[in-house]
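Here the structure comes first, spelled out in structure tokens, and everything after it is commentary.
Only a single protein chain was left out; the remaining protein chains are all shown in position.
What follows is chain A.
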Amino acid sequence: MTARLIALLLAPLVLAACSGRTPLDAHAADAPRAAAPAAKAPATTSFTPPAESTIPAGPYGDMVRLGREIFLHTRKAAPAYVGNGLNCVNCHLDAGRLADSAPLWGAYGMYPQYRKKNHHVNSYGERLQGCFMYSMNGKAPPLDDPVIVALETYSYWMAQGAPLGTKLEGAGYPSVPRPAKAPDYARGQSVFGRDCALCHGAQGQGQKVAGTYVFPPLWGPDSFNWGAGMHELDKAAAFIKANMPLSRGGMLSDQDAWDVAMFMDAHERPQDPRYHGDLAATRKAYHDTPMSLYGTRVNGRLLGARPAQ
């Protein structure tokens, strides 16, 4: 009873720290770990997020837990905003904690940030909205919606003690050097058959148990849409090289990672929500980069012309 009362009294203080942040920064400055030399092995990092068991009791802790729940079971916990079979955790492993898997602790302190994707300064909340529109092929929750507030709170909790505005080692997906040979569909297909189909299925369709995906789909109607970061070859290669096959991250050669990324991203998926009837114009406006195959022809198929639905 008393413990609970204390937690309730403390909660507003913890929340107040969100706007101020100074005490946490000061704490982080003490930690010399940020200066650790770059290691070759994946998943080494300069920052260790707090253990799940340290999420406090009380309303603040409840919001952190809700954020974690939404992150793990997005489709179930935020159905109004999700239009595919994915969950946030599918691309940000270990509940958004894993280094080299675009962890939340590496992202939180980097916003507000100018983004070329939409040509303005994005708050962290707006960044999360983008995840729902593209990676989750759904709708953006309003910024004050409990879904966004919970995800922000979960990220804030995870980033406590991390320096603000500093790109941490282990943040994002580590980019993979361009390989000697241009990414190739046929080579990618054989990498896929050898190293991916076991889990994601021969048609990239994923595998379900009792109606829920255990292995998420890589393309098709239940996967991320043509506007998602993962549809760009460099980002996909980076995610795949560091994290796939599950538990064997770092196993693929750079060439294999690019080839299989190209194979995956040369399949149809849900339409880019910014599409308004003209494929070439949509490519020009949003996908004018060799990293996107959208609106180009691969193996005789014009990608984006017959999006999966």
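Everything below uses one rule, namely that a residue touches a chain if its C-beta (ideal position, glycine included) is under 8 Å from a C-beta of that chain, and two chains touch if they have at least 3 such contacts; residues count from 1.
In the analysis below, contacts and distances are computed from a predicted model.
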Omitted chain (choose from "Anti-sigma regulatory factor", "Cytochrome c553", "Zinc/manganese/iron ABC transporter, permease protein" or "Electron transfer flavoprotein subunit beta") - UniProt protein name: "Cytochrome c553"
Option touching the unshown chain, where A:G58, A:G229, A:G249 or A:G295 are the choices: A:G249
Selected from A:K208, A:R274 or A:R301 as touching the chain missing from the view: A:K208
Touch residues of chain A, complete complex, unshown partner: 43, 52, 72-73, 93-95, 97-98, 195, 198-199, 201-210, 212, 214-215, 220-222, 245-249
